[in-house]
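Quick one: the structure is below, questions incoming.
The excerpt is restricted to a subset of chains, each kept in its original location.
For clarity, chains are labelled A and B in written order, and residue numbers in each chain start from 1.
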Amino acid sequence: MNTFGDMFRVTVFGESHGKAVGAVIDGCPANLPLTEEDIQKELDRRKPKSIFSTPRREEDKVEILSGIFENKTTGAPICGIVYNKNIRPKDYEEIKYKPRPGHADLVYRLKYKNYDYRGGGRASGRVTVGHVIGGAVAKKLLSYTYNIKIIGYTVKIGKIESEFNYYNNQEIFNNESAVEELINKIENNPLRCPSINEKEMEEYILKAIEEKDSVGGVVEIVILNLPVGVGNPIFNKLHAELGRALLSINAVKGVEVGRGFKSSEMFGSEMNDEMYFDDEKNIKFYSNNSGGVLGGISTGQPVVLRIAIKPTPSIGKRQRTINLKTLENDYIEIKGRHDPIIVPRVIPVAEAMVAITLADLMIKSGFIHPCCL
Amino acid sequence: MNTFGDMFRVTVFGESHGKAVGAVIDGCPANLPLTEEDIQKELDRRKPKSIFSTPRREEDKVEILSGIFENKTTGAPICGIVYNKNIRPKDYEEIKYKPRPGHADLVYRLKYKNYDYRGGGRASGRVTVGHVIGGAVAKKLLSYTYNIKIIGYTVKIGKIESEFNYYNNQEIFNNESAVEELINKIENNPLRCPSINEKEMEEYILKAIEEKDSVGGVVEIVILNLPVGVGNPIFNKLHAELGRALLSINAVKGVEVGRGFKSSEMFGSEMNDEMYFDDEKNIKFYSNNSGGVLGGISTGQPVVLRIAIKPTPSIGKRQRTINLKTLENDYIEIKGRHDPIIVPRVIPVAEAMVAITLADLMIKSGFIHPCCL
């Protein structure tokens, strides 16, 4: 099951240390302006850049094989691939028989028998190159048709919470230039956290690195300019599809929409978003506790999502594990090249998954023509 | 999009004040013993029973129209329906033009133009009769083939947390008779909360009722006896599908697996579940922080999920809203028959959605034969 979406469909393929990773995007309507640069830009955002990320460096140069003619989509499937270059399968000899705690090594092996253990194979974060390729096409489609923006940022690193989040700063999201400024701030910060206590977070991570340990965090994603009426009631709810998309990203252990778990502590009279007509008789809400979705359908307000990201399972610290060759209990100290924290690198992937989900739902809800713009 | 599942598929239909509600279950393998009683039992669990739930009382008698022969499934689709009897469309004249805050009235109307507003129509909790019918078949299938148990219970009401939850009481879930005792305790409690501070919760709700307000809460769901290897990596992850299923239930605003949001605060060395061989060389884990799933695939440990349920949006308290007839701002004090808290009634529905998801995934993962037991 490597395809996501029903009408706008992204099929991803590839392994960490195989020949290539990539994606086929099917169901993108014709006539959308699209170039390799549109995709490269997003792949570059996904690359490890700082001391907080893996030392593996890949050029990640995308090659589009199909579906584009004269710089516009044709309605035919778009295949984009990235050849793996910086491969070091040797690094993984140890994990061949010693599954890493917190990682999918063991269950893959039990389920599939033939497990490409090199760098985690199919279970590696590297396969999200395909997600990002698909997401880049979806983002272009959403931006071109409805000026939709998907903005992800870190709101928590380990136990350190950022003072910046949607509910503290709603006014920013109503102001186009403030949004642009926010995006710049996010992209120029190594943790993608637009916070005043960002230094404290960095120190927190550095300390964990020193101890050969790893750190998790929370990411918030806000969707702007989504029209009213996207999503279907019952089994194809906007937030249920977005939730599935985000839970599909490795390391995500929880997802919230709007006030999320906090809403369970509120009274109905606090939680309900009351409505009014403004002077031009437009329907408005006094608040956005729902996070832009009611009954599975978008309300026209910003959609607000949050995901919990567990600490990277690959750590240098000595851990107990089993040895499938000797059938004895054993220890592992993971070498290889790993991210001590993946939170900032999850953001472009999460945005990609959100974009793919929205592209699919907007076609299915009749907002974007399925064949031709 | 009223169908859930790919191989085990449940299609639900019906409105709150229409003729009937029900479901068609397609893809249930032949030869499963199944009677109307199996389904009735679950529908009875869903019924409002206490002072904490709506005064609308329905017999909810299920009628199976197809797919069963000599008390066993035939592989043909199973249609189960429940005729609506206790209908009072009059109660809803006011909301015809005044959408209820926090409810889907407004977005349904904007999306579909022709909105059956009576009792919320399709957006009513009443349609979960169909979910429960589908879930009852799924539960029977899971129980018959693998003795799988799905146990939901309340862990929080408003701001009051129960001291009982999976991580505080893991030993209970390893002991078959303790599990039976737990289930009895849950089912005999009006809030489905096996907690010592359950009285405090009741008072909390009664106070809200007095103030014509409503209350939310958190439900935990534990899946026992799920074998290793259920779920697919990448886009059909066990917990992503379960998350989608649970987010499909009205009022659910967040979902967690395992340590959930708490995992974002942990270090890798705390979060990772280390492994060992026991004396019989079975693979075991020292902990279950992952909540029974790694890389989207079940580990064989209990699966642990939690959902956040917002307070019921329908409250008697005066709220601001708009009047779509007069096009003026207006007020609403909702009458009709409503649950001041839906948390305990969500539990059978949540279990049903989990069961449907698991039945589908176990067929797709090759654990249950798709055609015939």
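Note that a residue touches a chain if its C-beta (ideal position, glycine included) is under 8 Å from a C-beta of that chain, and two chains touch if they have at least 3 such contacts.
The shown structure was predicted, so the numbers you read here are calculated from the model rather than taken from an experiment.
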Where 2 copies are displayed, count of copies in the complete assembly: 4
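Here is the rule we use: only the chains that are shown with their structure count from here on.
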Turning angle required so that subunit A lies on subunit B, C-alpha fit (0 to 180°, nearest 5): 180
Whole-Å gap between the CA centroids of subunit A and subunit B: 27
Touch list for subunit A against partner subunit B, complex: 1-4, 12, 99, 101-104, 106-108, 110-111, 122-123, 127, 156, 158-159, 208, 213-218, 228-229, 232-237, 239-241, 243-245, 247-248, 250, 253-277, 281, 283, 286, 290-291, 294-299, 308-315, 317, 319-322, 327-329, 364-365
